[in-house]
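Apart from one protein chain that is not included, each protein chain of the complex appears where it belongs.
Moving on, here comes subunit A:
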Amino acid sequence: MSHSASNFIALKTIWIKECTRFLRIWVQTLVPPAITMTLYFVIFGSIVGERIGEMSGVGYMEFIVPGLIMMSVITNSYSNVASSFFSAKFQRNIEEMLVSPVPTSVIIAGYIGGGMARAMIVAVIVTCVSFLFADIQIAHVGYVVLTVVLTSTLFCLGGLINAVYGKTFDDISIVPTFVLTPLTYLGGVFYSVSLLPEFWQKVSMANPVLYMVNGFRYGFLGQSDVGIGVAIAVLVGFNVLFFGVAYYILEKGIGIRS
């Protein structure tokens, strides 16, 4: 059997294993985002949103839907890979892969595939929930798919890097709490950055999540605070950077080989 055929089987195996894992614990992985996002829709969309009126020329509910879907994608991509890889490292079953001939790039792709599968299922659930609250239109399906895939990949890679460096379970909750959540909330999920003073608009431009949320929002509404080309370029750039880092640390065996 050729190495590429063997690697494809290995990739499929990691992907099936990862999907089996999050589906086995679906109450912990798929239900909470549905509940959380329903609460966001009810509180920010229906109750508060009605008093806000329009944002960037659309109803507030329509405005926040893409951001909330993207927030779920970011959180679930990251936490799926971080917790799965760290558990494998903690229980030492990562050694099952390390002793086998699976190339590093296939291990990374397998974990991305698992994290993305969970993120997409959650995204579909959240989108279905949003139909109960708003009339959702999609302006550019291609951009919706492209931005969500690139964002999910990026945060899967982020979760993987975090899990490789993490030594305790606390270490893999620090980044989501102190980095991801603030960046997401300040990334224009609930507001248009054009509402901010000029100085804070410039500061916001340094937040990569802003480009993801706005790129995704462009796909839905056909308008956003940043150009779609810039958003895609930022996403691709970060993906290349994070893949490079993940590949380097796994290839070197940092934190997983003596």
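The working rule: a residue touches a chain if its C-beta (ideal position, glycine included) is under 8 Å from a C-beta of that chain, and two chains touch if they have at least 3 such contacts; residues count from 1.
We take it that contacts and distances are computed from a predicted model.
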item: Name per UniProt, for the chain absent here [options: "SpoVR family protein", "Integral membrane protein", "carbamoyl-phosphate synthase (glutamine-hydrolyzing)" or "ABC transporter"]; value: "ABC transporter"
item: Full-complex contact with the absent chain, from A:Met97, A:Leu146, A:Val175 or A:Leu235; value: A:Met97
item: From A:Thr13, A:Ser173 or A:Gln223, residue that would touch the chain that is not displayed; value: A:Thr13
item: Contacts of subunit A with the absent chain, listed as residue ranges; value: 1, 3, 5-7, 9-10, 12-14, 16-17, 20-21, 24, 87-88, 91-93, 95-103, 253, 257-258
